[in-house]
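To keep things clear, I will list the structure first and then write my remarks on it.
Only a single protein chain was left out; the remaining protein chains are all shown in position.
Every chain is named by a letter (A, B and C) in the order it is written, and numbering of its residues begins at 1.
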Amino acid sequence: MLKLILRRLVQMFLIMAVASLLLFAIFDTPDFKKRLAVQELGGFAVSALSEDSYQAWLSERGLDAPFYIRYTNWIGSILQGDLGFSYEKNREVGPLLLDRLANTGILAFFVFALMIPLSLVLGVLAGMKEGSVQDRTISFISVFTTSIPEIATAILLTVVLSLGLGWLPAKSAMIRGFEFQQLILPVLTLVIYDFGYVARMTRASMAEVMTSQYIRTAILKGIPYRRVVMRHALRNALIAPFTLIVLQLNWLLSGVVVVEVFFEYDGFGKLLLEAALFPDVEVVQACTLVAVAVAVVSQIISDIGYTFLNPRIRFA
Amino acid sequence: MAVTEIDAGPSVLDRLSRPKPLIALALLMWVPLTAYVMFGGRMDGYADTVLLPAVPATVLLYVLGVRAFRESWVAVIGLSLVFFWLLAAVSAPYLPLLDPNKPIAPFVTPFSEKRDVFFWLGTDFKGRDMLSRVIWGCQRVIVWGVSATMVAYVVGALFGLISGYLSGWWDEVISFFANVLLSFPVMVLFIVILNYLGPSGFNIVVAVTFASAPAIMRIVRGLALDIKTRDYVFAAQTRGEHPLYIMIFELLPNVRGPIIVDACLRLGYTTVAITTLTFLGLGLQPPDPDWGLMIRESAKTAMLWKFSYMLLVPALAVSSLILGFNLMADGLREMSLRD
Amino acid sequence: MSNKDTSKTLHPKVAEARRDMETGKLNRREFVRFAALLGVGAGAAYAMAGLPNPAVAQDAANLPFPADDPDAKMGGALNVAMQVQKMEDPATYSWIEMSNQTRHILEHLSFTGPDNVTRPMLAERWEASEDLKSWTFYLRKGVKWHNGDDFTTEDVLFNFTRWTDPDLGSSNVGLSSISAMLEEKDGKKVLREGAIEVIDDHTIRFNLAKPVLSFPEDMYNYPTALVHRSFKPPFSDNPIGTGPFTLVENVVGDRCLLKRVEGIEYWGGKVYLDEIRYYNFDEDNQLTAFASGDVDAIYEFGVEQMELAKALDGDIIPARTAQTLCCRFQVTQKPFDDKRVRQAIVKAIDNARVKELVYPDGGDVGENHHVAPIHPEYYALPKLERDVEGAKALLAEAGYPDGLEITIDVGNTDGPWHQTVAEAMRDQLKDAGITLNVNVMPPSKYWEIWDKTPFGATAWTHRPLGTMVLSLGYRSGVPWNETKYANPEWDAALDAAESTLDVEKRTAFMEKVEKILQDDAVMVQPIFRPVYTIAAKSVHGYPGHPTQCHQFNKVWKA
Partner (left out) sequence: MSDQTPVLECRNLCISYYTRAGEIPAVVDFNLKLMPGEAHGIVGESGCGKSTVALAIMQYMGKNGAIVGGEILFEGRDMRTMSAEELRHIRGSKIAMVYQEPMASLNPSMLIGEQLAEVPIYHEGISQDEAMARAAEMLAKVRLPDPERILKAYPHQISGGQQQRVVIAMALLSNPRLLLLDEPTTALDVTVEAGIVDLINEISEELGTSMIYISHNLGLILETCDRLTVMYSGEAVEVGDIHDVFDEMRHPYTRGLFGSIPLPGADKNAQPLVAIPGQLPLPHERPEGCNFGPRCTFFRTGTCDAGRLKMRSVPGDDDHKVRCERFEDIDWDRDLPKGEAREPVPAGDIVLSVEEMTKHYTIDDGGLAFMSGPPRTVKANQDLTFTAREAETVAIVGESGCGKSTFAKVLMGLEDATDGKVMLGNVELGDLPVDKRDSETISKLQMVFQNPFDTLNPSHTIGGQIGRVIRKFGVARTDEEVEEIIYRLLDTVKLPRDFAKRKPRQLSGGQKQRVGIARAFAGNPKVVIADEPVSALDVSVQAAVTELLMDIQRENRTTMLFISHDLSVVRYLADRIVVMYLGQIMEQGTTEEIFAPPYHPYTEALLAAVPIADTRVEKRHIVLKGEIPSPANPPKGCPFSTRCAYMIAGVCDTDAPPLRTFESGHKILCHLEVAELEKMEPVIKAKAAQPVG
């Protein structure tokens, strides 16, 4: 197990290195530098700049050095825990990223707090009696909700709950500090989009377990149905969903982009998009590192969880 | 148990892929449509005639599809949704629609008349007819979405087979790069790539390929790993077949089945991705209509109850299409489980 | 200050002008500008013109701000949606938003009001020599910096020296006034010896190499805010200013909070608000932010959002401007190097229709010579007529008998309406057998090619005087000449106009300038667009400014 974790971590750093190198290479094009300048000085100004004053600007920004040198420097500073500086936000990337991650964290927390119980309960209910009415309805609902892309869900919710009924604010800019009211729509959007998927997976694995021979054994042992479900089926059925849910963390990171942008919620996703469009290289870099880390760590967690839940592997 | 012994005739897959006419029709529908969307601009005049054969092909295809799927009403519903849009896409030029880019009268609410033109779905902030925008928009969404998915599959399957069958360091290398790509959140990948290449349909194809090929590669790899332990592969090996032969003739055909379901789902994802990207301003470019774009524009001009139709129309459109794909996937899975 | 005070120090030309006005040669509004230009307090000028002074204080203080509102309520905070940017160095600002963030802390020598009239601000008044080559500014007395220092010529000198420091790279050196103080020294433009003479603590004179008309306007250009002599960038670190507010917090991309300065007595009379809060919203989202009640007012909303704005509970405030979109040809590139082609295209387009389509309410129709009706020296040429047949004829003549296909690059740098204009043009050009492909690209991409593309739609911002724009954009070989238009005859004509103080005469000169430019058909310029902003009903006296400059001294919240 430990070996596996170590293996993954090593892999993570490899991936991080490769990924960030690629990004650096990509963002190194004169095209991107020019765009940076435009953002910085304004379109007219830049095009009016003489070549050498543009070069001056570049060197002032430290952009004139070839990218591999900048990359090595960047690596160096990363290793000293300095994530670099955001041209756009005129701020250290570290704290900036922390703020945004915190916001997204809040979002994620509520999303999971709602999504997990909802999807598991529905999934189990559906999987218990495969083909029954409750199964078909639940399955259909979950297909339906997952089929509506986040952006559409966001729109529907906003139109109904905010524009129509006026119950909730349409935007979640939270300019006057944290307001729970403004969190509701984004959370709902994400939950509605995501729970169906998990629910379906849960259903599938529950259904599979219920048709397995050891459940037959249990029933033919003559123990009550409730216990068969609770004690025999659930544990085996929840292994797959568990790992899945953990992996949703990773999904969330990209899933939030559109939601955060739509609701103007200042989170990781929005930051990422803004940075990429700016293009605020070091922010994009930092975000990617975080993303990769999350991806791998959630992978690890789900592995650990899987082995923990699954004696077949634990005592192999 | 007794039931499993029953020969249920050809599998769904066979039923879908055996009758050559089906494939022919599919091509007859798809090629013109793609050509139209991708190069329509460059073939002035002829463009519309190009699409002519596609219309009957689509209708026929739909009928055949329904027959193939008849056992699963879910699949039929899905099929119908998808084909509704497909039909809209291929017949757009022949429908009595207003120019989707021509401003007529802004903010006309649905089912009402203005400047003695009747607007079924109203007009947007520039006064362009929503109905024709939605229909023309679906053309691009579908074509780019499907092409992107196809390309992604070709690439993904190729690498999947290689790393699955040959394994060894091939596997190591391919899997590693797959992991690199997979550990980017999809959006980051899209944003970075499109940012780099600049937004355009073709670049979306590239981006989607980068984003979903690794996942596909994993699936195919898994399947390949399983299938390569089968005796018929063993037989082929002992026959001294070339690995390439084995991959293409022994593995690929058997990978096809499980993948079809996944493909339907992925079509959904891709469509979502394209719409989302356009919404974020990274996807297809204005002025030509596109669902994501419509949402983007409406989101800032119509954030109001009385204008909400401008948001709802494209939102519902994209939802219905994706619902179609997913239901199809579900139905197919159901059926393939049955036989 | 009172009329007679003014009359004492009246610039000789003013008397002249007054006579002209009285004899009806010079219309009243023009006189006001003109007088104000030459240092007559706008208030006084309005009085002389016998016009009701619009929203400008009549009192002796000769304040540039609107009059006090008797039922104004003190206190309160104004929340404004605007992009919040960094406040490095006011002299190198590149965006209006930046300057707005400092505009209530740092102030300018002059102040161009919402009515496009420029009035003295930190200067009490100014005088120009007859040849317009030397300008004397009399600083307002009793103006205090936040740290208690007096505002003196030392500060002014300090700022001018900074601006003209070649290493600073301030865009101010591009201003005709400043550039007229520079000279070439070993490859660098540096401040000329004796260009600036400090006469006393409150009098300073600028000696220019060539006559400059727009000195006062230049002084309200957004990078010309005056900083304290001790200034070191970044500004946000020690924001010392003369304005009524000071900086509390500036988080780029998030918020910028200003609060009233305590302790010192502000020179500019009553200021009602306690706080001004800028919250970061992209152009697109400002109106929705207003709709959701997050903010009381916004920086700007686009015409495509008008319907939405109308439906909201607030006052829509339009401002007439000279902001415009030049769908300009690069006359050095095929096929636009052929004048007939350009003319054909221009002829085939009905500017009025386009404007009607894109900006139904407010704004002016452009006449393809980049001089706006609100420019003082605007000369009204005969209205343009659409002439499809003529266009066709010209095309045929130019060797395109069976139509022509061209592509216009559109960057929507100033909002999606650019694209709408292009589309409208496309529809009209069809009739003349011209196929126009609209190639839309992201703004940042457009800025990379704006001065290279053969046919592109470039946005030009508002400048108080027509001549300012023309010499910036169309003189042979000037850096921002995106049309690569080079016509000595026209340059000469512009020189003539620019060196003429007399608005009437200048206007006369402008006729030629405008005509040549129009006939050479270097651009299709359908619209001088209005800028829209919106403020909550509870907000009073919220100004709509042609360049979206914020001056909230007299704004109050119910």
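Brief remarks follow.
By our rule, a residue touches a chain if its C-beta (ideal position, glycine included) is under 8 Å from a C-beta of that chain, and two chains touch if they have at least 3 such contacts.
All of these numbers come straight from a predicted model, not from anything done at the bench.
Touched by the hidden chain within the whole complex are the displayed chains A, B. Of the options B:Asp124, B:Asp171 or B:Glu250, the residue whose C-beta touches the omitted chain is B:Glu250. Although one chain is not drawn, its touching partners on subunit B can still be listed: residues 1-3, 5-8, 10-11, 14, 71, 230-232, 234-235, 237-242, 249-250, 253-254, 256, 338. In the full complex, subunit A touches the omitted chain through residues 3, 6-7, 10, 130-131, 212-214, 216-224, 227, 231-232, 235-236, 239, 309-312, 315-316.
Criterion: only the chains that are shown with their structure count from here on.
Ranking A-B and B-C by contacting C-beta pairs places A-B first. Taking each chain's centre as the mean of its CA atoms, C is the chain most distant from subunit A. Subunit A and subunit C have centres, each the mean of its CA atoms, that are 45 Å apart.
Spacing of subunit A relative to subunit B, judged by their CA centroids, is 24 angstrom. Residue positions of subunit C touching 2 or more other chains, listed in rising order: 285, 288, 291, 445. Counting partners per residue, subunit B has 281, 299, 303-304 as the residues that reach two or more other chains.
Interface residues of subunit A, counted against subunit B in their complex, comprise 11-12, 14-15, 18-19, 23, 26, 29, 139, 143-144, 146-152, 155-156, 158-159, 163-164, 170, 250-251, 253-255, 257-258, 261-262, 269, 272-273, 276-277, 279, 284, 287-288, 291-292, 295-296. For subunit C in complex with subunit A, the residues that touch the partner chain are 79, 86, 94-95, 169, 171, 174, 251-255, 279, 281, 285, 288-289, 291-295, 413, 443-448, 450-451, 479-480. Interface residues of subunit B, counted against subunit A in their complex, comprise 176, 179-180, 182-188, 191-192, 195-196, 268, 271-272, 275-276, 279-281, 292, 295, 299, 303-305, 308, 311-312, 315-316, 318-319, 322-323, 325-327, 330.
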